[in-house]
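Here is the structure we will look at, set down as structure tokens.
One chain of protein is taken out of this complex; the other chains stay put.
Presenting chain A:
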Amino acid sequence: MVTLDEVLGSGLLQKPSGHDAPEALQRQITAYKPLQTFKLEKTRPYQQQYADIYFLRLTKIRPAVEAAASAAWEGTVLGGEKVKRVERVLDVRQGELCWVAGTVYMDMPLKPSILEDVSKDRWISAPTSVGHYYSGNGDDSIMLEDDSGRIRLVGNAVQNHFMVTGCIVAVMGTENANGEFEVIDLLFAELPPQPERWSLSKGKKEETEDIEMMDASFSGHPSKPPSKKIAIVSGLEFSNADTSYAMELNLLLEYLLGEALDRSIQRDELSHITRLIIAGNSISTTANETTKAAAFDTTTVTNKFQPQQHKKYGYDSSCYNPIPSQLFDNFLSELLPTMPVTLLPGALDPANASYPQQPIHPAMFPQSRTYMSPPKVGVGKDRDVPVEEEPGWFDNVTNPWEGEIDGWRVLGTGGQNLDDVFKYVESEDRLGMMEAMCRWRCVAPTAPDTLWAYPFQEDEPFVIKDCPHLFFVGCQSEFGTKVIHGPDGQTVRLIAVPSFSETREIVLVDTETLDVERVRIVAE
């Protein structure tokens, strides 16, 4: 309970003292090293088949699953029968107690199917509008497949777990008379090995410590320097149609800039926000769609009743609305002088639609792009980029994105992967799904089945090789956080970052403890 009298006359609620302006605070910095895990080559072919992704994923994750399974089930005797390991799905014999590993495939009537599209001659695939593939009436069936064949999984053990297409599991049980596999137990790969903190940038640690010391003495706050933070926000959705949260966006900018609030807060909290991560959906396209629809209507009408006046090629100001991206660019260019920004594209952003989304093109940011790393001249393949290159101050990255911030391994996405997993299951427990993704060791298991993805050939980057310390997913309906632990002492902080346009919330993560705070911005 705070009363008006308490606050009056304190801090900034008094006459200007007449002293000259206080000197500027120095913003803290954190070590930052992005990884190029999800970067695609500029000249990438799309001719190849998708089957390789499943094959690669199975080959990569199966050893871990089998190791976990044999540790758990080796020598288990059930009903007088010893559990036997079976190499391939097709080798499962009826009535024999065995275990086998493979890829899960969900057969769901509501799920969009490419085969159906092809058979019905629908060659232009639109994004699905189905909210849930899960029908709940028992029409859905779960299959386990590998390169040899497929078997249907039944039993309560299956129902107790999240199951989506593409995750790799090991199941133990028997094949029944119907040719279905009665699952008694089921195992995942569990969390991958977790790298030590500062594993990527060991050399930089001392350096940053020095800076830390210097900064601490500089700000005249030697006692216990408040820990540094990174801010994560998603779903800014700059728009010129919906201005209902324009004020909140302004306040957010002032908050991050450190212009809002009083000096003690600025010194102890705001100046310690060392980086902003934007996890998708920075630009709203709602206005675009309406104008586009209108334009479409008029063209069809004119086509019918009168010869069309003229056709516009290229830029058409009536179809393309540049204002949202301009607003976003302004926002960034205001913020960038004091804070580095990592930008992940999201579902609404002007990047490619298929996973992994590639960085938003710098041309979208005429003002802020000067903070980006300079374009590589004459480098055709991005993977050839020398590792030592300094990341841009304004780093536009892929979605999903992996990197190291202050020594912690961070994995983040713009939210499409979680949204798609969400459609497979009945539950609303998004944190649980995030946990499941970590335990499946796959950041986008439903790609390429229902989540559009690039047809990878040589590598399957969605497999989580190194367990992150921090795993965040953007553009979610509400905030959530959780810490999960793995069998080998791995600890992962999961954060569901809410969409700012809906919740007006941002998330602050402590870079020492990975503790989470949330800040809600209200303008009434």
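Heads up, the rule we're going with is that a residue touches a chain if its C-beta (ideal position, glycine included) is under 8 Å from a C-beta of that chain, and two chains touch if they have at least 3 such contacts; residues count from 1.
Just so it is clear, contacts and distances are computed from a predicted model.
The listed options are "54S ribosomal protein, mitochondrial", "DNA polymerase delta subunit 3", "Cyclin-like protein" or "Exosome complex component RRP46", and the UniProt record of the chain not shown names that protein "DNA polymerase delta subunit 3". The chain not shown here is touched by just one of A:A67, A:L110, A:V154 or A:M247, and that residue is A:M247. Within the set A:L40, A:I230, A:A436 or A:V473, the residue that contacts the chain not displayed is A:A436.
Taking the complete complex into account, A:K482 is the one of A:R85, A:H132, A:R197 or A:K482 that touches the chain left out. For the chain missing from the display, the contacting residue among A:A64, A:V104, A:I230 or A:M372 is A:M372, taking the whole complex into account. Panel shows chain A; residues 1-4, 6-7, 10-18, 21-22, 24-27, 29, 72, 160-162, 186-188, 190, 243, 246-247, 250-251, 254-255, 257-266, 270-271, 307-309, 311, 330, 334, 336-340, 369-374, 390, 392-393, 427-432, 435-436, 439, 478-487, 496, 516-524 of it touch the chain omitted from the view.
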